[in-house]
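Here it is, the structure, as structure tokens.
Just one protein chain is left out here, and the rest sit where they should.
The first chain written gets the first letter, and so on, giving A, B, C, D and E; residue counts start at 1 in each chain.
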Amino acid sequence: MKLITAIIQPEVLEQVMKAVVRHGVGGMTISEVSGYGRQRGHVEVYRGEEYTIDFITKVRLEILVDDPECEEVVQVIAGAARTGQVGDGKVWVVPVDDIVRVRTGESGLAAV
Amino acid sequence: MKLITAIIQPEVLEQVMKAVVRHGVGGMTISEVSGYGRQRGHVEVYRGEEYTIDFITKVRLEILVDDPECEEVVQVIAGAARTGQVGDGKVWVVPVDDIVRVRTGESGLAAV
Amino acid sequence: MKLITAIIQPEVLEQVMKAVVRHGVGGMTISEVSGYGRQRGHVEVYRGEEYTIDFITKVRLEILVDDPECEEVVQVIAGAARTGQVGDGKVWVVPVDDIVRVRTGESGLAAV
Amino acid sequence: MTMLEINSGDTAWVLTAAALVLLMTPGLAFFYGGMVRAKSVLNMMMMSFISMGTIGVLWVLFGYSMAFGDSIGFELGATRDEGPTFFGILGNPFQYFGLQGLMSPDAVAGSLPAMAFVAFQACFAIIAVALVSGAIADRASFGGWTLFTVLWGILVYFPVAGWVFSFDGFTGEHGGWIANWLGALDFAGGTAIHINAGISGLALALVLGPRIGFGTKPMRPHNMTLVMLGAGLLWFGWFGFNAGSALSAGTTASVAWVNTLVATAAAMLAWLLVERFRDGHPTSLGAASGVVAGLVAITPAAGSVSPVGAIFVGGIASAACAYAVGLKYKFGYDDSLDVVGVHFVGGLFGTVLIGLFADPNSPAGVAGLFYGGGVDQLWRQAVGAIAVTVYAFVVSYLIAMLIKRTIGWRITTADELSGIDLVEHSEAGYDLSPVYYSNKVQRTLFLTKDDLPETETTGASK
Amino acid sequence: MTMLEINSGDTAWVLTAAALVLLMTPGLAFFYGGMVRAKSVLNMMMMSFISMGTIGVLWVLFGYSMAFGDSIGFELGATRDEGPTFFGILGNPFQYFGLQGLMSPDAVAGSLPAMAFVAFQACFAIIAVALVSGAIADRASFGGWTLFTVLWGILVYFPVAGWVFSFDGFTGEHGGWIANWLGALDFAGGTAIHINAGISGLALALVLGPRIGFGTKPMRPHNMTLVMLGAGLLWFGWFGFNAGSALSAGTTASVAWVNTLVATAAAMLAWLLVERFRDGHPTSLGAASGVVAGLVAITPAAGSVSPVGAIFVGGIASAACAYAVGLKYKFGYDDSLDVVGVHFVGGLFGTVLIGLFADPNSPAGVAGLFYGGGVDQLWRQAVGAIAVTVYAFVVSYLIAMLIKRTIGWRITTADELSGIDLVEHSEAGYDLSPVYYSNKVQRTLFLTKDDLPETETTGASK
Partner (left out) sequence: MTMLEINSGDTAWVLTAAALVLLMTPGLAFFYGGMVRAKSVLNMMMMSFISMGTIGVLWVLFGYSMAFGDSIGFELGATRDEGPTFFGILGNPFQYFGLQGLMSPDAVAGSLPAMAFVAFQACFAIIAVALVSGAIADRASFGGWTLFTVLWGILVYFPVAGWVFSFDGFTGEHGGWIANWLGALDFAGGTAIHINAGISGLALALVLGPRIGFGTKPMRPHNMTLVMLGAGLLWFGWFGFNAGSALSAGTTASVAWVNTLVATAAAMLAWLLVERFRDGHPTSLGAASGVVAGLVAITPAAGSVSPVGAIFVGGIASAACAYAVGLKYKFGYDDSLDVVGVHFVGGLFGTVLIGLFADPNSPAGVAGLFYGGGVDQLWRQAVGAIAVTVYAFVVSYLIAMLIKRTIGWRITTADELSGIDLVEHSEAGYDLSPVYYSNKVQRTLFLTKDDLPETETTGASK
């Protein structure tokens, strides 16, 4: 079992969600984060003074999947999230030892 | 060492926290997330129009534990968080290579 | 490849960020969390009644790094975040199977 | 109805004052709304807003008439030499039904068009009911509360307003007993509004029982900027409330204005000093609470004390309230937003302190104990205060029990945990995230009470 | 210009009322600002604030003169026995250019200094423009909107205000045709303000096209406390609007005051009842909307119906609006914040219902159909309403098309997705986090329209 984590642009969240659900993923967990990366140097003027902006709002997706699906889901996410602009984000995969569904207590693959 | 991550209903946070602390866990990190899963189809009416609700507020718990305790802590969390309703959430376990306590610089088990 | 996660005090975020960037890290993802740990027992008075405070605002950093740099980056973070006070936080490392850069589709080390 | 000519300056002031008082109810909505947790802010505000709806309509239909129609009552011995002997209990509800006849240019009240007086007093009725809601934050069904506003208006407020505000010969031959027969001084409603609402809040808090977690969790205000906004608007509006109660634009109104400023200033300082020395920090909630406590206390006294007297009235009452708000933890009634602690206690102090501080040089021209007037005014004040306390508590308690037994009062435990805004109004107060989720909801859980560990369920008499 | 003596009471009331009306525009900014999503709150508020800037200046330069200068027009047969035969179209823009001559103590309007009347009416002009903005939330370039306020003021509002508010012999020998020649009753601007702004909003919504996601995503209010604040300030300010329109402090103002209270109270109840039975829950947005609907509806009628009549006017109009706000989904025009649904529909109902509910005992002294007056007043009301509807729609549509063809109206799709606040104002509404990021920004993406899947791009006529 794997945990896929993706950092994406907020504006593409909806299309990413639809893409992975269409692909058969049944659940996911989402949170708001701030990203620091290549996408910077953006300059804002405030009261006549210029400041460089460092942190940019991003969305973080976490999806638990079974090993065989993992590769494909990563591709689906990356595909749906791609705008081709700097700042599109990252997707990464971490191994998971075990999963438990709280409601039923089922564990392992059954809990995904 | 393991990292236990749990997605739970916000209303059970307090009892989960008390349960794991009673069980001997000394620390945890909490954040707010939005979940997408089986628990949906909830319909809201706004200005006379109906909309389906997709994302639901959940709480995310992260707890670092030593390997031997891991199994039990997962059970404690799942037990305390269970209401038996769809949407109760998931608990999963990820292997951790190393842990450092910032204050002291201690690493490994001593840092948990 | 590794994922370094750090829980730190909000006030040191800026110096930690500068330290890791100076060290050559090109990106990171940040979020706000609440921490529970040794740092507690803080008592507040409200309307003449006393209450104990359990959760304290912390910042969570996630940094993807290549295996050889990992150790050092962890040290840099821990060093920059240390104030020596209880509540300074934790840094931990999790193995990562794969990383994809959304913009280009590159994967593995190239995507960091 | 006295037949005087309409004075445009007095009318301008009273119409302005009426608008100021109207604004107090939204102000209260923000004051209360900011004090609850984020998940109940809308319900809290709606409890105030709905009062504007129900009482606004009732007032026009028969509320004004029940308060200011010629009073039903009986003859009783006078309490003063040559004082009135008529004990007025309730205005005739049919006399001004639907405000009939009051649109005529001949319909005047003092130097005002009758409709200006109707307008001004309407806003008093609205805010009185709204004040009560603070005692039952986070847990009362909106239907139950709406019904309460109607019943309380009819059975408690309209009669009591007549007792206190209806002077013989002003809008009817006979007015209410407290103003005329007893002769208690209540310039702008320390009894009719604050004691009345405050003690009714206690009755409701007892009937509904405490919130889940009361006494064990702090439940601090979720948005202090909203609380401060409420406090600011209340203070602003209260100038209409107090100085407007002069019903004319002259010296009396001006004195009441200055007293409303300085008593409140002193009260804010007093509350902050109590906090500074008791808790270590002067808080913004303390400042806001002190402001309201001072305003409550000076309400009955605005026309009968000097500005220096007002400093004492405001300061003493506020310090008393700062301690009184802690009593709920001791006695276990969940007066959630301190309606009892501030409005009942503050109203009581303000009303009774008149007996001590009334200055013969003030517009009321009465001397209190400290100004050589003896205890004559003091006992009148005490009797007025006690009468309203007892009447309001008993009737409110009965109304509350009636609602509990019929349509029910309290939302379920699971709904209370999830938050009353979503269950009663299907809304959330805030969605400030710059991230746009499609159709995110903040409602989450469908727990039943049995799902909770024992310790979590308070001894609420659900 | 009538030469009467200045009455200080009337002046006090009208200056107060003017300040109250001025406050309505920030009130509207909060009402509208709270209803959009967090990423557009500042732009929404700025659309109201900029109206205070542009119209404030224009009014002084020539706007007042275009509305209240001696009217240009022509003779036409009278519509009533001995009624005026002059059909006034537009005030002379040069007569009071730069308000010349109006600082003189001799310059009076009724019992007021002319400048007090200038002040009062200025605030009407400002809010009328600001109201329109709700129809095009989240997507209009700030430059385009600013230009619109100027053109709409000159071409639509100033003339129409003259038609409705300029009475023969008050500030010029001839006033506007609706007030004088037609004789439609419009106490405070149901036609000139609400029908006018409402239908102009429709024209703009059609020209700009819907927001991305309109009809498929709820786009609920991001901050209901701000909406409620707006509603509270609007209600408060509206007492100035309506009761101030009496232009004196006496019975007429007092009646208008009470009607403004009770119609709104009834309207709030009506909207909540519709929601309760149609959707299951009475919402706070519904309460706020009901309040505004009631205020809109009573605006034209405040001086011509009884308080009981006002309950009907408010209740009926509000229920109608509660249904009308859903029409945009049916017909596909994105009247984002219900300017059409509330202001046009509410204004229309209020204006026409006068023909039914006008009470001969009210200050206006006219009898509507239900009071035995036949249909005479009814058709006058209908003609006035229709005339303003047609004129405003056509001219606003033309102005909007002009702007679209020249400087452009709509921000890009990517900017709309990221949020208009950042692109147009380089600001974010909120940064409430206790964590201090150095230079965090909420702007993120530089998408082009082509990057979006087809289904996401609505059929907006960009």
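Keep this in mind: a residue touches a chain if its C-beta (ideal position, glycine included) is under 8 Å from a C-beta of that chain, and two chains touch if they have at least 3 such contacts.
Only a predicted model underlies this, so the values are computations on that prediction, with no experimental measurement involved.
Novice: Which residue among D:Asp279, D:Asp338 or D:Asp415 touches the omitted chain?
Specialist: Reading the full complex, the residue touching the unseen chain is D:Asp279.
Novice: Among D:Gly53, D:Pro113, D:Gly175 or D:Gly419, which one is in touch with the chain left out?
Specialist: D:Gly419
Novice: Of the listed residues D:Arg37, D:His174 or D:His194, which contacts the missing chain in the full complex?
Specialist: In the complete complex, the chain left out is touched by residue D:Arg37.
Novice: State which residues belonging to chain D touch the missing partner chain.
Specialist: On the side of chain D, residues 7-10, 12-13, 16, 20, 37-39, 217-218, 220-225, 228-229, 231-233, 235-236, 239-240, 243, 248-251, 253-255, 257-258, 261-262, 264-266, 268-269, 272, 279-285, 287, 291, 306-308, 311, 359, 361-363, 419, 428-430, 432, 442 touch the unshown chain.
Novice: Touching the absent chain: which residues on chain A qualify?
Specialist: 44-49, 51
Novice: Could you pull out which residues of chain C are in touch with the chain that's been left out?
Specialist: Residues of chain C in touch with the missing chain: 9-12, 14-15, 34, 42, 44-45, 51-58, 83, 85, 87.
In this text, only the chains that are shown with their structure count from here on.
Novice: Could you work out which pair in A-E, B-E or C-D copies the interface of B-D, where over half of the contact pairs coincide by residue number?
Specialist: A-E
Novice: If you tally contacting C-beta pairs, which pair wins, D-E or C-D?
Specialist: Taking the two pairs in turn, the one with more contacts turns out to be D-E.
Novice: Counting shared numbers against all numbers at the contact of chain A and chain B, is it over half, same, or under half, different?
Specialist: At the contact between chain A and chain B, which are copies of one sequence, the residues are largely different (under half shared).
Novice: Please work out the Cα centroid separation of chain B and chain E, and write it as a whole number of Å.
Specialist: Once rounded, the distance between the two centres reads 50 Å.
Novice: Which residue numbers or ranges of chain A touch two or more of the other chains?
Specialist: Touching at least two other chains: 10-11, 14, 17, 30-32, 34, 54-55, 57-58, 83-85, 87, 94-95.
Novice: Using the touch definition from the top, which residues of chain E touch two or more other chains?
Specialist: Chain E, residues with two or more chain partners: 217-218, 220, 279-281, 285, 437-438, 442.
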